[in-house]
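And now, chain A:
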Amino acid sequence: MTNQKSAIQAQRLSKRIGDRRVLREIDLEIAEGECVALTGSNGTGKTTLLRCLSAIARPTSGKVYWFGRPAAADPAQRRLIGMVSHESRLYAHLTLRENLVFAARLFSVADPGERAEQLLKQIGLVSLADRQVGQISRGMGQRLALARALIHDPPILLLDEPFSGLDRSSRDWLARLLHERREQGRTLCFSTHDEQQTGQIADRTLTLSGGFLTGHPVVADQSMEENRHRHAA
Partner candidate 1 sequence: MGTFMMAYLAVWLAVVFYVGRLGVRQHRLQRTLHTLQERIQRDADQRESLAKSA
Partner candidate 2 sequence: MGIITTSKSGRPVLWTSLVAVLLTGAIVAMYLAPTEQTMGDVQRVMYVHIAVAWLALLGFVAMAACGLAYLLSRNLWWDQWSMATCEIGWLCSTLTLVTGSLWAHAAWGTWWTWDPRLVSSFILWAFYSGNLILRSGLDDGPQRARLSAVLVIIGVADVPLVVMATRWFRGIHPVSPAMEPSMRYVLLASMVGLTAIMTLLLVRRRTQLQHESLVMQLQMQADEN
């Protein structure tokens, strides 16, 4: 039934919040190694869709699959997913290092201390490692949130408005990082309202409006193959 090559698949996904039908029977498929951008004006449910895809939110009806398996079935499956939301998900009163080490431990990363150090280097915040998160700037916090999402090196990375609020150099840095991950064959899906960014990074752009997805939400096998070749090239 489900396509083995798809990293994320959503079938007839609906989500109702209070009186509003935020998502209406959305079908969506993202191939392994693909990078998909999700656009749409504010309040159209991009965040809700990403929350459903990451199984934080339980859909009102419909199913989400990760690599062909139902997403909510087994907590151990959550290792497949990394997610960056517009909230940092960091504990303000733990230090940068403590936050990363804590996340690494709960994801059963082999050497938490080592992994935290490595990521701190990658985001260029080693010198602030023992500062509490509440005391660093928002931009730095965003970098750290990204590092936290990558701590277990997830095959699928979901990002909610990762570019908003970043200065130019940080944007370039983030774009490079996303590009790098795609090169490694990881699956990416990010939401944005900046059209310029999407063209540079994404293979495919989907637009959410009125609870429906437009673009090419479900890819035929052939074009998925093409995508893979394009990546390989």
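Keep this in mind: a residue touches a chain if its C-beta (ideal position, glycine included) is under 8 Å from a C-beta of that chain, and two chains touch if they have at least 3 such contacts; residues count from 1.
With respect to how the candidates were assembled, all candidates are chains of the complex that A comes from, given by their letters.
Since this is a predicted model, take the numbers as computed values, not measurements.
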| item | value |
| --- | --- |
| From 1 or 2, the one in contact with chain A within this complex | 2 |
| Candidate 2 partner contacts - residues on chain A that touch it in the complex | 16, 18-19, 21, 60 |
